[in-house]
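Note that one protein chain is taken out, while the other chains of the complex remain in position.
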Amino acid sequence: MKAVVYERKGMVRLTDVPMPTIREPRDAIVRVTRASICSSDLHIRNGGVPRAKEGVVLGHEFVGEIVETGAGVKRFQKGDRVAVNVESFCGECFYCRRGFVNNCVEGGWELGCRIDGGQAEFARVPTADMSCTRIPDSISDEQALFVGDVLATGYWAAGIGEIQPADVVLVLGAGPTGLTTMMSARLFGPAVIVAADVNESRLALAKAHGLCDITVNPKEQDVVEIVRSLTEGRGADVVFEVAGAKDTFSLAWQAARPNAVVVVVALYESAQFLPLHQMYGKNLTFKTGGVDAGKCAEIMRLIEAGRLDTSLMMTHRAPLNEIICGYEIFSGQKDGCIKWVVTPFEPEKPIPAVVF
Amino acid sequence: MKAVVYERKGMVRLTDVPMPTIREPRDAIVRVTRASICSSDLHIRNGGVPRAKEGVVLGHEFVGEIVETGAGVKRFQKGDRVAVNVESFCGECFYCRRGFVNNCVEGGWELGCRIDGGQAEFARVPTADMSCTRIPDSISDEQALFVGDVLATGYWAAGIGEIQPADVVLVLGAGPTGLTTMMSARLFGPAVIVAADVNESRLALAKAHGLCDITVNPKEQDVVEIVRSLTEGRGADVVFEVAGAKDTFSLAWQAARPNAVVVVVALYESAQFLPLHQMYGKNLTFKTGGVDAGKCAEIMRLIEAGRLDTSLMMTHRAPLNEIICGYEIFSGQKDGCIKWVVTPFEPEKPIPAVVF
Amino acid sequence: MKAVVYERKGMVRLTDVPMPTIREPRDAIVRVTRASICSSDLHIRNGGVPRAKEGVVLGHEFVGEIVETGAGVKRFQKGDRVAVNVESFCGECFYCRRGFVNNCVEGGWELGCRIDGGQAEFARVPTADMSCTRIPDSISDEQALFVGDVLATGYWAAGIGEIQPADVVLVLGAGPTGLTTMMSARLFGPAVIVAADVNESRLALAKAHGLCDITVNPKEQDVVEIVRSLTEGRGADVVFEVAGAKDTFSLAWQAARPNAVVVVVALYESAQFLPLHQMYGKNLTFKTGGVDAGKCAEIMRLIEAGRLDTSLMMTHRAPLNEIICGYEIFSGQKDGCIKWVVTPFEPEKPIPAVVF
Partner (left out) sequence: MKAVVYERKGMVRLTDVPMPTIREPRDAIVRVTRASICSSDLHIRNGGVPRAKEGVVLGHEFVGEIVETGAGVKRFQKGDRVAVNVESFCGECFYCRRGFVNNCVEGGWELGCRIDGGQAEFARVPTADMSCTRIPDSISDEQALFVGDVLATGYWAAGIGEIQPADVVLVLGAGPTGLTTMMSARLFGPAVIVAADVNESRLALAKAHGLCDITVNPKEQDVVEIVRSLTEGRGADVVFEVAGAKDTFSLAWQAARPNAVVVVVALYESAQFLPLHQMYGKNLTFKTGGVDAGKCAEIMRLIEAGRLDTSLMMTHRAPLNEIICGYEIFSGQKDGCIKWVVTPFEPEKPIPAVVF
């Protein structure tokens, strides 16, 4: 079958690989109907994820149909449509029992990193009962595509932000994760969501779809000043740092009011300064880390109820044949690309001769 | 000035009373611009509120303009527009410091019950700094009318309900408090709000304004069954009992899933049965009581941001002259009346010769 | 092997039954080294637990050594010493993922009720990975005996009581569950624990071991008055009702301060009155239900650290041969009996000819 393989640092290729098979009783094989490219795939390609294995099939955000199950799978059977979770987890260990599935002693982020993932025609999913979420009849595969990763991330971030109704929330970064953070933050009843980004078309998209109320371009406006003007001078009640740069890290705590929660959602490639002496008495809480993708059932219910909708992010759509073009366009944020959606391989169509 | 006086059990009258004056340093005098009739006023009139004093001016839900302040008032001055809180509270006692302002050792529900209230041209408000909420320029007095009582009640109830995003919430009762409970519950991101009432026009109103998603008339449909069908057989994640009858109390815990929170918002006139042996192992939490109206500033911000809007409830509107008619129409739920809004006295107009 | 069988309402017998065998992959067989009699066993014997099956081996509180495991057991192997949980649970369903293992869709209280339990020489334990807790080398079997039931219950009750440091806590009932509630409540830093019971020797025991600070006999003293005198007139911050009588239910909410949490731990045999009109404005929270025994690993760590110790409760100790005597003494609270500990069957000794 066709699949995207991470060959080595700097080299990702669409090629032929063997079909996956059941290895453990709790495994399931999924026929991939929609997949996507995630910025973590770019990090792997750039050599920025040391744990990623050379030769692995990429892709950790995908949906599909179960075509085979191991003997230990109880909740799913052949024919079920599912969204696959970026993280495999056992549900039984110290961390899983506390909801910290990201740190499952048996799992964590495996798919498309240490074991073959979903930018392929088929994929093997471990601990399928825990790692898959059933897609209800009323939802299309595409509507559910982001449940297991980028939407799970925004939902997790919003959930740990301790947002109270009437809060003023600041989201730094309006890329895919920023957008899902905004739509998830909305679920907690803030009075105002302020979105900041230097990419004005992304801001415009966010506002047009009601994900935020006020947009700011930090290159042209003073974010701290604007947030203070909305809060009688105090600052944001909750800040989400989803941009991942040195200046945005600094902006995050400066724009926060005393006793705010600052959620550091972004993945940084270097250490940041924490000037504790300057923020002494400000009593800030910083929450760091990566998604705990343990609430995908809840996310699915909210999509079904019309409370979450990621369709605005699906700016591009093409068969697996063209995914390498997708890597280039997505990584360069070209053509207004937010997310590149991969539809099934079409054997009759050509594979463009691109390399990424 | 004109004011509505509770003369004795069964007798409420619009009559002339002396103008209120400053008595304590923290007092303010408010010129009432909008007031309303609350079901608690009916309870007083019926003799159901023993603590209510005969001869008191009724009215604990009103807004207006400050015309005079005591020497100890720091946050307000003459000319400020404010929503008045049903509860007076000190902000300093054991209860106030925990947010339980309803049990303030110095205050609680005084206005329109033990001291003269706001169904009048003017009213004296104790501990004005704590008991008034500033109305921003962008909000009309009328938009802010319910901030201090019926909206505060729904907001408090929703807040203690421990609603999680994606929950299925059941609200029993679609009267004024039921409606504010629904709109407040919406702030916590439930997937579905189910409203139940025997008054179908109230249900229709709630649904038309997006306050709920599904409506049920318990006389014709099985509430428990409907809620279970929405939750894979479990039952409602959170139930708000805002109807106050024996059968609704029982319905509340039956429709709840195991480990649900049941918020008993309604005011009962008699004891209820709690069949603990029948619900053993269901692990329900019951929260009882009356509004802690300590978050009016948050409510005001949400109105300003367009996240809360009570205009649908203002079905009737007339000057103070006609308030006794209002009591009759409101108490009888006649003419589709949800709330009767009282505008200022108009000296040139007659006072209808009604008695309530 | 020998085992205690619930034959029918009113009849419990020590008799011979077949050895248990592995039936499901997640099963384990445990050689019972210590067991106990629980008041729930008495409820079954009296016909008060409709779900209990006639012919079942009783006993849901026991420890032992694993002698055989099914193919799906991952965390334990032959020779491991374990405390067995009263509840079997899957760890994966809606309720288990929220910690509500009591309502596990596959399990709940099965052992010694619907499947054969541990008042026997051997027992089969389903979902052993989740339902057993490893006993560390430094702890004896006997020290761990109550981990899975009566101590889990007190620990669960204390945990949902929302106790804050410096609180005044009232525990109604100083029987086995009352005692474990007290020692668990201590973990949350209350200033004072008040214990109430009509059995003065139990009160004395509790106080002598530091489980409570003040003891009250409600027949001779006014509990409400005493609690108020400790709290500047307010009442108890948290109340645990572990006695299960009509008057104690009523006492529970009367002794509570406004906005207190009242945890209803006891198992009632009839409905109780909830006079909501009398407690209006008191804003009480009632938490009801049965133990969620999902934190046995934490309990075991606290025993190991010396923070929990149930040895004071082990007033009686005898081999399985004499367990029917134990039922009689325990049920009658004779001879100062708190808990009757069952040691292994001794073939060379006689079985007293008693019937219970």
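As written, the chains take the letters A, B and C, and residue 1 is the first residue of each chain.
Everything below uses one rule, namely that a contact is a pair of C-beta atoms (placed from the backbone, for glycine too) under 8 Å apart; a residue touches a chain by one contact, two chains touch by 3 or more.
Keep in mind that what you see is a predicted model, and the values were worked out from it rather than measured.
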{"item": "Where the missing chain makes contact, among the chains that are shown", "value": "A, B, C"}
{"item": "Given C:Asp213, C:Asp292 or C:Glu322, the one touching the chain that is not displayed", "value": "C:Asp213"}
{"item": "Residue among A:Asp41, A:Asp213, A:Asp292 or A:Glu322 that touches the chain left out of view", "value": "A:Asp292"}
{"item": "Sole contact to the chain not displayed, among A:Met1, A:Ile115, A:Val224 or A:Met279", "value": "A:Met279"}
{"item": "Selected from C:Leu205, C:Ile299 or C:Met313 as touching the chain missing from the view", "value": "C:Ile299"}
{"item": "Footprint left on chain B by the chain that the document does not show", "value": "72, 75, 91-92, 94, 97, 99, 129-130, 294, 297"}
{"item": "Contacts of chain A with the absent chain, listed as residue ranges", "value": "94-95, 98, 100, 102-103, 108-109, 232, 234, 258-259, 264, 267-290, 292"}
{"item": "Contact footprint on chain C, counting only the chain that is left out", "value": "155, 159, 164-166, 184, 186-189, 191-192, 213, 295, 297-299, 301-302, 304-305, 307"}
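Everything that follows uses one rule, which is that only the chains that are shown with their structure count from here on.
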{"item": "Chain centre separation in whole Å, for chain B relative to chain A (CA means)", "value": "42"}
